[in-house]
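Notes follow the structure.
What you see is the complex with one protein chain gone and the rest in place.
What follows is chain A.
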Amino acid sequence: MSGNLLTQLLLNGLIVGTLYGVVAMCFVLIYKSTQVVNFAQGEFLLIGAWTCWWLVVEAGLPFWFSFPLTFVFMMVFGIALQMVVLRPLIGEPIISVIMVTIGMSLFFQSITKWIFGADVQPFPEIFPVKAVDVFGLQVQPAYLMSLVVSVLVMIGFAWFFKYSRMGLAMRATAFNQQVAQSLGISVKNVFAMAWAISAMVSALAGVVVGMVNGVSGALSFFGIKVFPAVIVGGLDSIIGAIVGGLIIGLLENFAEYVDGQWLHLGNLYTVAPFYVLIIILMIKPYGLFGTHKIERV
């Protein structure tokens, strides 16, 4: 029985871990291509989820229409944020930029609370709630959908950075902005694009979580979970972000199991990832996948 509980929790860990991975990828995307540490990453989930919720519940639009509309809105939002708030900060000290993104985070949290209130608002039911049986485990269809969406997003990212023209341009910009410009790449466009993609994909994650847990300010906690994920994986590695997200998701659930079975400390699982984070950083200061400069001999 407890073996079954463990597998169930690990499955949950896998599902939530891939979501963390997706959000962590969005964070790394911004960090890598624009060197901005975005403390407002979690708020992108929040804004995306509220936008979609509003379109469905308040504006009464069908979900299949609201969902892409949310994307368009988030794309415009990401570009506007980059152009209006972050572009003027190019060349300013890192600490100033960090202060600004922390400010953005607080601002978006308050303004969504002001507009939508502090209560949890459920999404109208889009998927059946009845759990389905997968290899003897009970899984909610919404969770399955979340897993599928996350994996699709990851494949999409991989394709984008490996094969698309703009993806290559973003990697070149991340490598060196002057080199990118010498190739005819507009660094300004790349920056705006990084924010747009990051905002859109985070919103996707926000909607997915909102459908499972309801929409509320708690969504921005995802932004906090992303830090251990990206630091474990290495701040500048997309693969690291995915692996880091998975590790954090699994750890949380494993810690919950250990706590429930033996320790009974309660809520240990929310902090466990941070302990692991400290240990990993002591062993590998650049994270598991963080890059060192290529040295030729």
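By definition in this document, a residue touches a chain if its C-beta (ideal position, glycine included) is under 8 Å from a C-beta of that chain, and two chains touch if they have at least 3 such contacts; residues count from 1.
What we mean here is this: contacts and distances are computed from a predicted model.
Asker: The chain that is not shown, which UniProt protein name from "Menaquinol:cytochrome c reductase cytochrome b subunit", "Tryptophan synthase alpha chain", "ABC transporter ATP-binding protein" or "Sarcosine oxidase subunit gamma" does it carry?
Answerer: "ABC transporter ATP-binding protein"
Asker: Tell me which residue among A:A172, A:V201 or A:A255 touches the hidden chain in the full complex.
Answerer: Per the contact definition at the top, the residue touching the missing chain is A:A172.
Asker: Check each of A:M25, A:V153 or A:I185 against the chain that is not shown and name the one that touches it.
Answerer: Here the residue in touch with the unshown chain is A:I185.
Asker: Can you list where chain A touches the absent chain?
Answerer: Listed in rising order, the touching residues are 165, 168-169, 171-172, 175-179, 181-186, 291, 294, 296.
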